[in-house]
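Taking it in order: structure first as structure tokens, then the write-up.
Part of the complex only, each chain left as placed.
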Amino acid sequence: GTAGVSNTNSSGTGNGASGSGGTSGQYTVGFAVSTTNNPFFVAMENGVQQEGQAKGVKVIVDNGNNDPSTQMNQVQDLIQQKVNVILLNPVSSQSLSSAVKAANQANIPVITLDRSVDSGKVACYIASNSVDAGKMAAQQLIKALNGKGQVVELQGVMGTSAERDREKGFDQEISTAPGIQVVARQSANFDRSTALNVMQNILQAHPHIQGVFAQNDEMALGALKAIQQSGKSGISLVGIDGEQEAVLDVQSGLMYADIAQQPTQEGKLGVDYALDAIKGKSIPTRVNSPLQLVTKGSTFKGF
Amino acid sequence: MERFGAVIRRYHLGPLIGLVILLFVLSVLSHQFFTFGNLRNVALQTSVNALLAVGMTFVILTAGIDLSVGSSLALSSAISAGLMASHLNVWLSALVGIAVGAACGLLNGVFVAYARLAPFIVTLGTMTLYRGLTEIYTNGNPIFNLPNGFSNFGSGSVLSIPIPVILAALVFILGWITLHRSTYGRRIYAIGGNERVAYLAGVPVKKYLVSVYVISGVLASIAGLVLTSRLSSAEPTAGTGYELDAITAVVLGGTSLFGGEGAILGTLVGALILGVISNGLNLLNVNSFYQDAIKGLIILAAIMLDRKKANSR
Amino acid sequence: MSVLKMTDIHKSFSGVSVLRGVHLTVQSGEVVGLLGENGAGKSTLMKILTGEYRADSGEITLDGQSVSLDSIHRAKQLGFGMIHQELNLFQNLSIAENFLIGNEHHFNHSGFVNYRQLNERVKQILQLVNLQRTPTELLSSLGVGEQQLVEIGKSLLQKVRFLAMDEPTSALSQAETERLFQIIQSLCEQGVGVIYISHRLDELFHITHRVTVLRDGKFIATKPVQETNEEELVSLMVGRSIEDRYPTVHVNPGPIVMKTVGLQTAFVKNVDLTVCAGEIVGLGGLMGSGRTEVARALTGVDRVTSGHLQYMGNPIQLRSPQEAIRAGIAYVTEDRKELGLVLPFSLRANVSLPTLPARTRFGLVQRDVERDFARDVVEMLHIKVHDIEDPVESLSGGNQQKVVLAKWLAQKPSLFVLDEPTRGVDVGAKQEIYQLMNELKQQGKAILLISSDLPELLAMSDRVYVMHEGHLQGELPKQLVTEEAVMRLATGGSM
């Protein structure tokens, strides 16, 4: 599975919204995370847990295993447990709408992280735009290739929103550079070892590619191994997520760029706004956490 | 007394004891667990897997297996939802979905029964095929904007019992009657016990084999309708991995993968054990990193209770 | 009054000819015996009659009308039934349900099983065949003999006009056999024509009107039973005459090889017996009396709950068949299909299974030694097999039985426990097996022979123990062994 698109800008360190710690001992926040099969969401969960501890809030975490109906069930369980706020990182925007409606009926505020839902009342949506992430990646590739050459796109799990949106943004932007040709689009399921194999095969079919866009860092890291093992050089690789390993590879020049998000911060922000919501403070309905571009020389840390 | 012992053996009450212990432990650990609202949730959350598991029981009793249920579910519900979204009558769309499920099962059954291919590999192939067709049909996008009336079916209740639960209960009762009381059911057991002997006794083995896969496909499509209606959308990735849950429920319920042995009540218990584990781990707020380990241990513990049965594998 | 005629039937399996111009005629109310060596083609001929196989050529007529038997269903419609040599039963179902499958229309109540009616009817039939079991018991809890009674009972449920019985008595003892004869008689009176296959010659004279003999897939002769005798039938069947059907040798018994003291398992109690070197000790009893269970206790299969075993003068505990085999005990099981053979394995692999460790060098199987041994036993026991690499499931029943016996010969054990070793074996081959037993006896081996075939038990044993309901009822020395004495003990009487 993979990240949706969230981005955290530098201001998103939880300063804006925190209730003062210690006053909230009895509050419970339910966090329904789409999956913990991916470092991105593990980091998000860590953020939620850390901030919960810091603010003295009890946190209940449910892992949806990327299955909408499992997550729907978990939201129901959270409602059943009468949590004060639900932090929802939905598996699917469409499918979790009914879960949000159920929470609305039970008068439990819902804050969505990284992805939102299509209908139902959401108190606050903390994320960035997946389409933008795709666009930024395309811009980096265009820059790296000086506007001409062959590129390939490694797709995530077909049918997931992250896959669709990143592809959409990438396609829109890449088409602005007529000199660039997307010679292959293949799915590697957001998975590192699959990406290694798929990239090997693509290199076989298209030995002259100059750029690779991987829809997440796991695939970028797999593709990097394939490129390294093929002995080819001069292929620019761009990923999305801001995973520590990928960020390090960008800084050492192995990858061209990474479009980073800060899931830890996003999780922290979620808890902070949750406390505000409990206390009846007004909170913004949309918190935009901009994407962080990581290129060689940047000092960004990653998660 | 003798009859009682026979009943335990015959209907595999081992897993039931496991379920009861699990319920007891969870009631002690969480005061929210044994409330009407929560048990209702457990039942609701189990309903989709339970529907699939009934069909899987039929298939496994013939020593077959159906790995394609999750994909059949996705394909049939995508098509139903697509028709609904384009304003076809809800009932008619649902019927078309069920017909698609039946067709998925029919193809499996024909390969297994008439081409005499191993069910595992046939349904593995169709699992991939039906998933691919779903992706092509939906272009990878979820189908939403379904009529409200349809959504109510999955989220409504009668006498505060959710409609999917009632549906699953009906299917279980029907399944029980069919397997344990009808001549059809006895013949299914006979085929699973010894296909060749059944054939020699004049059972039209091929038709029966086809029929169990059709039943499985139809129930997968019904499960798909429940799921689509609960989520108000049909996802191209819906049902991924559900085959494993359904098979687990069946096997946990004491049915042998080698066919001919087992009972549908066991399947119900197996499905409930799985549902209760997930619900309980959530209620107790077990760290998600520990959940898998604990779930694995509970499954192992549950089958240990069924040891005697398993002996006669 | 109808007549069934099979004329000039030919059949081959993947190029190997099995039936070559066979004729058979049966009239209603008549019992025709079908006789032939193992692998002569008897079962194959009957399976053609029931639509399981299709003849390559030949004609089958019913009352002069040619019929085509192209499906099981068609044969059933015509009223052709069969009791299979290999038990065709569902181990996973109850006794009653075994009767149900294939006869659903009798107990069908708009799609549902009328269990009350079924159990009632099955109860009647169980009484008729003299099986003391309740219809709801699981079939798998029955011994082989009992299962054979179920198989017989099943055929009574169908309205058949012609019934083929393929060795129905191979696992039955005297009492059940007589019961079966009464049943056959009453079937005949109702106008059913019966084809009766058996390797127990005396039975043919008891029950049949005419006997048809096959040899090597060819029709040899049909004789009215009054006009022939055992010697003639045997020579028609094997192509030579057999002088001494039960050859015996005298050997002075050596030291005690196996002695049980107060042996008790979950199924038998207080079994005290001895078997000496150079001795064949018989173990008789009715079906279900626990003979097999004694064998299982002696060979490390069943746990001994009290009492103990003494082997070669020393107490011994056998925790598994592996330990028994290492100690030099061989167990020839009665149920060849379930317990004797790995059916998809070749003959070669089957016969070498217990002796594999001895045929291993550097962890690898010495395949040439293995092959030589397989060829040797095929020759020694005259096993009819096309190729030692053929799977044993394609062998005829009697030949399969020989393979079960053969696999223990290389082991050179000191004690042989033989549970119905000649079940389904033809006269000629039986004699060969007896000769083999005699040879073993001369080599100083101890043999415990369990048999339901009374003439065989009486003739071959030096002493006979008789069991009754799980315990030893008595011991008969050679000079006192008579059919009457055995039957008296077997039914709980005393000497």
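The chains carry the letters A, B and C, assigned in the order they are written, with residues numbered from 1 in each.
Going forward, contacts are C-beta pairs under 8 Å (C-beta built on N, C-alpha and C of every residue); 3 or more make two chains touch, one makes a residue touch a chain.
Model, not experiment: these values are computed from the prediction.
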| item | value |
| --- | --- |
| Whole-assembly formula, with each chain kind represented once in the display | A x1, B x2, C x1 |
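The definition used in the following text is that only the chains that are shown with their structure count from here on.
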| item | value |
| --- | --- |
| Chain-level touch network, classified as line, ring, star, complete or other | line |
| Chain nearest the global centroid, as defined over all protein CA atoms shown | B |
| Cα-centroid distance, chain A relative to chain C, in whole angstrom | 71 |
| For chain B paired with chain C, centre-to-centre distance based on mean C-alpha positions, whole Å | 44 |
| Length of the line joining the C-alpha centres of chain A and chain B, rounded to whole Å | 33 |
| Contacts with 2+ other chains: residues of chain C | none |
| Residues of chain B that touch chain A when the two form their complex | 32, 35, 37-38, 41, 44-45, 48, 135, 138, 140-142, 144, 151, 155, 227, 230-233, 235-238, 240-241, 278-279, 282-283, 285, 287-289, 291 |
| Residue ranges of chain C touching chain B (in the complex, touch as defined) | 50, 52, 72-73, 76, 84, 88-93, 97, 100-102, 104, 107-108, 111-113, 136 |
| Chain A - residues contacting chain B, complex | 33, 36, 45, 58-63, 66-70, 72-74, 76-78, 80-81, 92-98, 118, 157-160, 163-164 |
